[in-house]
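To start, the structure itself, in structure tokens.
Note that one protein chain is taken out, while the other chains of the complex remain in position.
Note that the chains are named A, B, C, D and E in the order they appear, and that numbering of residues resets to 1 at the start of each chain.
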Amino acid sequence: MKTYIDEIKENESVDSLFLVREKALGITKNGNAYLKLILIDRSGEMEGRIWTSADLLSGAFEKDDFVQVKGKAVSFQDHLQLNITQIERAGEDGIVLSDFFPMTEKDIDSMFLMLMATGEQIKDPYVNQLLRLFWEDESFVEKFKVAPASTRLHHTHIGGLLEHTLSVTQLIMKNAAHYSGLNLDLLITASILHDLGKVDELSYHRSFDYSDEGRLLGHIILGMERLESKMRQLPDFPKDLALQLKHLLISHHGQYQWGSPRKPMTLEAIMLHYIDNLDAKIHGVQQFFKKQVLEGSGFSRYHPFFEQSFYLPPQKADAEPLNITEEKEIEKE
Amino acid sequence: MKTYIDEIKENESVDSLFLVREKALGITKNGNAYLKLILIDRSGEMEGRIWTSADLLSGAFEKDDFVQVKGKAVSFQDHLQLNITQIERAGEDGIVLSDFFPMTEKDIDSMFLMLMATGEQIKDPYVNQLLRLFWEDESFVEKFKVAPASTRLHHTHIGGLLEHTLSVTQLIMKNAAHYSGLNLDLLITASILHDLGKVDELSYHRSFDYSDEGRLLGHIILGMERLESKMRQLPDFPKDLALQLKHLLISHHGQYQWGSPRKPMTLEAIMLHYIDNLDAKIHGVQQFFKKQVLEGSGFSRYHPFFEQSFYLPPQKADAEPLNITEEKEIEKE
Amino acid sequence: MKTYIDEIKENESVDSLFLVREKALGITKNGNAYLKLILIDRSGEMEGRIWTSADLLSGAFEKDDFVQVKGKAVSFQDHLQLNITQIERAGEDGIVLSDFFPMTEKDIDSMFLMLMATGEQIKDPYVNQLLRLFWEDESFVEKFKVAPASTRLHHTHIGGLLEHTLSVTQLIMKNAAHYSGLNLDLLITASILHDLGKVDELSYHRSFDYSDEGRLLGHIILGMERLESKMRQLPDFPKDLALQLKHLLISHHGQYQWGSPRKPMTLEAIMLHYIDNLDAKIHGVQQFFKKQVLEGSGFSRYHPFFEQSFYLPPQKADAEPLNITEEKEIEKE
Amino acid sequence: MKTYIDEIKENESVDSLFLVREKALGITKNGNAYLKLILIDRSGEMEGRIWTSADLLSGAFEKDDFVQVKGKAVSFQDHLQLNITQIERAGEDGIVLSDFFPMTEKDIDSMFLMLMATGEQIKDPYVNQLLRLFWEDESFVEKFKVAPASTRLHHTHIGGLLEHTLSVTQLIMKNAAHYSGLNLDLLITASILHDLGKVDELSYHRSFDYSDEGRLLGHIILGMERLESKMRQLPDFPKDLALQLKHLLISHHGQYQWGSPRKPMTLEAIMLHYIDNLDAKIHGVQQFFKKQVLEGSGFSRYHPFFEQSFYLPPQKADAEPLNITEEKEIEKE
Amino acid sequence: MKTYIDEIKENESVDSLFLVREKALGITKNGNAYLKLILIDRSGEMEGRIWTSADLLSGAFEKDDFVQVKGKAVSFQDHLQLNITQIERAGEDGIVLSDFFPMTEKDIDSMFLMLMATGEQIKDPYVNQLLRLFWEDESFVEKFKVAPASTRLHHTHIGGLLEHTLSVTQLIMKNAAHYSGLNLDLLITASILHDLGKVDELSYHRSFDYSDEGRLLGHIILGMERLESKMRQLPDFPKDLALQLKHLLISHHGQYQWGSPRKPMTLEAIMLHYIDNLDAKIHGVQQFFKKQVLEGSGFSRYHPFFEQSFYLPPQKADAEPLNITEEKEIEKE
Partner (left out) sequence: MKTYIDEIKENESVDSLFLVREKALGITKNGNAYLKLILIDRSGEMEGRIWTSADLLSGAFEKDDFVQVKGKAVSFQDHLQLNITQIERAGEDGIVLSDFFPMTEKDIDSMFLMLMATGEQIKDPYVNQLLRLFWEDESFVEKFKVAPASTRLHHTHIGGLLEHTLSVTQLIMKNAAHYSGLNLDLLITASILHDLGKVDELSYHRSFDYSDEGRLLGHIILGMERLESKMRQLPDFPKDLALQLKHLLISHHGQYQWGSPRKPMTLEAIMLHYIDNLDAKIHGVQQFFKKQVLEGSGFSRYHPFFEQSFYLPPQKADAEPLNITEEKEIEKE
């Protein structure tokens, strides 16, 4: 059974699975080798030490491995530390991912079905086919369901990319319908695919970080590669539609300084940019409130990325009367 | 009957109402005084000249007056110019405003009723009362129905402020319902009132320009004055609600460089900022396309405010299939 | 008698008044509850611990209370810490404010009299009346005399707002007289009132920080509210004068990025902006030198707000010969 | 024989080939239709008018056609204007491109051979193969030899892209050799391919402008498409090499605000960015001097893109003694 | 006697002195050479034409010469133009500079005496000597009395540099005396010398423009050269005083983007920067009002450098009561 790191107390014995975040060799003042580990699970992180047979055990596992660990929690300089007596690499079979990483609170498969259903409302046969090619690509779908949307700012959990994509797509349907003259088929497709490249930009199997491709190319370029690779299988895909879809994808960050090689030039691209931003910011600030405004209302600390602090007002008991009705309508869609 | 400026041909006699945009005294090479006018109506502008009795006629009307003019169109240096023989100030009674200014294409009274109806969905008694105070202020309502939303960028026509306000409020209802945890009553009220100060910032009776108050204080400060003046009539208005509403109003431009003295710090303020921006930009670019992309599709010229050009793709005959269904739902709301 | 924190030595017994800056509940490794406090006075801050009856004592006082404390100073991990045996909330009666907060070195009442006297030189009856309304508002005057001018940058002490206001007003009189064409009555009034909203923006009874209103609205908006509330009592106040005064108030930060919703557009507003900035920066850098250049001359460390370091040259013994004469003249004014 | 526009005099008869830059229908004051043309060739532009059979002739040619024109030069409002009596579309066969567009002063085929020869020095078999695929793509090579490098700033002539590419590649070889630790094979390949997408970004057959793809996607994205399309034909191309090459291509503008989705992160990318910039700016300023500093030395007018003016000092007769020797070495390379 | 350009009427004969601003050779439609001139004086500018003996007369004078011109004013395309029959270069002896350039409204010699008198109040013998070296440098003083302070923004007239320098120095004395701890001797010296390099940066004998040195080096570097050249004559000048004075000179623009290689780091440098800015802006806006707000009050047009418009309120008859008293005090200083 899993013992969570934040439950471990001084002098307790521990026998549980953890993930190795860091692994380094140290030398004691007496010149003996030992291993310094940082072990993590969903609930936090903890230092570990292997004082004996360090060289031997060092070969038995690597950074980013899941390991079964036996040891005892001791106090060192006011922190708990695990003195490890036994450690071995664990296969992935018995791993429950949500023991180690934050997960979306929504159901991944339901969200995915809802997203596919939305795509099926598209009448244009070409974009319809295009989406189907993505859904039939099992390796893509597997990653798409698991990837987070960001390492720091918003939807930073397993399933976050899907959650954000569905949210943007639902919002786009509402907002686009408000105006005449927008190409809705195009907009829905672009909403579904806009952050596509994040399946390659981020690595998220053992930790949330940028992949090498992610750092050197970014998800806009990586998304373009995946998009073009599918389009090549549809030789009749209309050229002007392809051009507009690509423009939507590369301009959705809205500004050069946010890595968009183009600013949005069509009405569809303008809308996608605003709605994507809105969803990322609302979700990002809500997530920040959860960690920073523990008492339920008040000012957060300074947010380094947004360069300001935020305010969560006291919630009224009977707030949001209109909310419920509208939410139902959405679920019918 | 009104003769429109863009229909006048060389050597035609003209007898019609115009608005005096500019009026200046000139001296001919022979040392005689004459009057140089710029006359406008909805369709364009035209130079006018009064060669005789200039001093006398100069006293009979001022810049920004409506005038009944008799004269003849002559060609001077490749432009048409009106040689005026008779001119007199016209009272406002016979004036049809839409002869002189661009008008919203929607029905002003219907829009206003729809906006009031939206406000009535609010359950919170205080903001409810607050809105009612505004609707009962006849002088305010009269201006609110007529004012444009901007002199240059978007909704630059009679009724534009109301049109933009209704559009933002409708969008806010859709978007706010998508998230839990937002104070919808507060958000709807803020949507309705966010650009309130524009009734004083812009002058729009004889031309679209900034008023002195508008230039020196801006619509955010002017809106705050109107808001506080109404709140004073509601001594029980909860302090924290007032504070949040004021914050929504002063932060809705989102950035210091756009004249907001505060950046949005609450979820409601973040959403209002994005949706206000989205509506202004979508409408502004659509309006720009109408003037700049006459052929129905293609690239616009460079837009000096947005510092880019825009692209209107060719429209497909059967576009927007989902539009219709959704539009109906909106009208039911 | 007050024992100052920076005088407490290891193993000393302490019995004195302090202010509770932070209060939190901790759990020892053995599972017992204890209280962690941060106590402050004018001279510094110190950790406190209540190891016994923590639950009981926790209810006896709150963060930001003045407390009478008995205990003993012990050394823990190279820092002194107060082991508290008795603690109780103190009433405000016996509190000497300057024991707890930095105070202006000048006499508050003299400064206030000098400021009022300056205001009386104004000939314009309307602004004269306006100022009198402020001076007659006892609750305002009380705050105005005590408030600091800033939490970090300049005049960050009790009485700092008054000190800065007087300084700006005196400078304005000198500088305005140098040019012809400025409305001196208006400028003096604006100098006196320019930072008025800081009495509400900052909270300064138990610590120097921003109030909720201060964070969500800022002192420019808060000052406008107070100004308008007084103006309403003067129904004959000339509209153009009111407009100019408000413009001076909202534009005095000079730049959008500093939270001014308007840039200074009149000569008076331009001057107020520069002189306000000059006084804030000279005082702010002098204050920074006091803390950062202890040896009397040399380079300060990097100033994070101004993004540079500053240099205080060695002072010559006989410096500033003209200073003395001129200083006298000022005092006569 | 070609008559150049800048040689045409008043009252002369003209019979020559021109390119139609603009074509519009006008209505005379008498209500008759006429055609307004702007005709261009290498030497300048000139207005043309077709007063009779405008409707008929209007169908005979389009904007951007080459036309054989007969007419007479007349003076209208101080400008020369061509009254056209005969006009017909010309086939492309007899067209000498350099009669209509500015051309590089260097020999296009020699430059191309030199570039290919440079590429052949590369030892890495994969990039070697990659370059060969480009050289074997006749449709690409044809465009690559003709395209300008920019519409306004530098190398704005037929062959300019090739000239700039060769120049950057030669400079890179010199500069890269100065440092140890750079991957020269990679750098040379990236130099040759860095502006590859410009063959699609710009349209340059009838005028120098951006293509639709160019405006909506930009040459960085368009270049990535061409690069990936070739790489797909080389299934063994090493992944890390591909990643580095793509990074070089998308980061060569160096800054987000110049449309690079990534800043240069490798030593090779840093160098390519600086050398590309150096060559573009030196050539751009030299080109600007040619038009703006006709007298051989002095200050140019303000350059709107670079936001400054430039200075061309008087040239000494015996300047650049070292130049000659070094130039020879280059040609040997 | 001087005939001013703005007094010349159609068909009048003219015989007067003018300054040649532009001179160019033209070719008539018939192939004859003629000379196109732009002639200026204080009152404006006018085109001139020499239709006969153009080649001959072309050698008789150059751009920037004063010329005695005979001719007749004719009307061409709605503008007056001078048909010149005789022209010859004029020596500088008879030239009254104020006929050709705008002049300060104050007395140059009085201002200069006042500035010297201020400098004599300095007690520090080294800076005292330094100033004396400047006053004894006749060639410098001659330029210093005549130079404008700027080509466009403020004090753009003969004597403007002196007027601005005196104004800044007087303001500095008032403001510096307000604070303790400033080195007044140093500040006064720096005020007097801060724009010193403008005597070389601007050329102002025949027109107001930048000299070559001014464009390539700027007045901060040019001022440093003059300052060091004088300091070299004072071998005992204290090193730390020299360092501080140089820092004041190079940092007075306050910001890197305004060409200051350093930001102000001492209290004296901070004050000089603000007061210099204040005086330049107040004077610049007053000058702008004179040209742009002819009706005595109202909004100016957009100021391209300051990127805003300005507002001149209606002046009250009895404004500035305190002005007079204070002004007297200044004159006593």
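Convention: a residue touches a chain if its C-beta (ideal position, glycine included) is under 8 Å from a C-beta of that chain, and two chains touch if they have at least 3 such contacts.
Being a predicted model, the structure only gives us computed values, none of them experimental.
Enquirer: Which of the chains on display does the removed chain touch in the whole complex?
Expert: Across the whole assembly, the hidden chain touches A, C, D, E.
Enquirer: Could you tell me which of D:L80, D:M103 or D:M173 touches the chain that is not displayed?
Expert: Of the listed residues, the one touching the omitted chain is D:M173.
Enquirer: For the full complex, which residue in C:N32, C:T52, C:S75 or C:S98 touches the chain that was left out?
Expert: C:S75
Enquirer: Taking the entire complex into account, which one of D:M111, D:L161 or D:L312 touches the absent chain?
Expert: D:L312
Enquirer: Footprint of the hidden chain on subunit C, which residues?
Expert: Considering the whole complex, subunit C reaches the absent chain at 9-10, 75, 78, 299, 309, 311.
Enquirer: If you put the missing chain back, which residues of subunit A would it touch?
Expert: 29, 77, 212, 215-216
Enquirer: Even though one chain is hidden, which residues of subunit D still touch it in the full complex?
Expert: Here the touching residues of subunit D are 121, 123, 167, 170-171, 173-185, 240, 244, 247, 263, 265-267, 270-271, 274-275, 277-278, 281-282, 285-286, 299, 308-316, 318-323, 326-327, 329-330.
The rule we apply is simple: only the chains that are shown with their structure count from here on.
Enquirer: If I list every residue number at the interface of subunit B and subunit E, are over half of them used by both copies, so same, or under half, so different?
Expert: Different, since most residue numbers here occur in only one copy.
Enquirer: How far is the middle of subunit C from the middle of subunit D, if each middle is the mean of its Cα atoms, in Å?
Expert: Whole-Å distance between the two chain centres: 62.
Enquirer: State, to the nearest whole Å, the distance from the C-alpha centre of subunit A to the C-alpha centre of subunit C.
Expert: About 44 Å, centre to centre.
Enquirer: If you look at subunit A, which of its residues touch at least two other chains?
Expert: 244, 247, 265, 299, 309, 311
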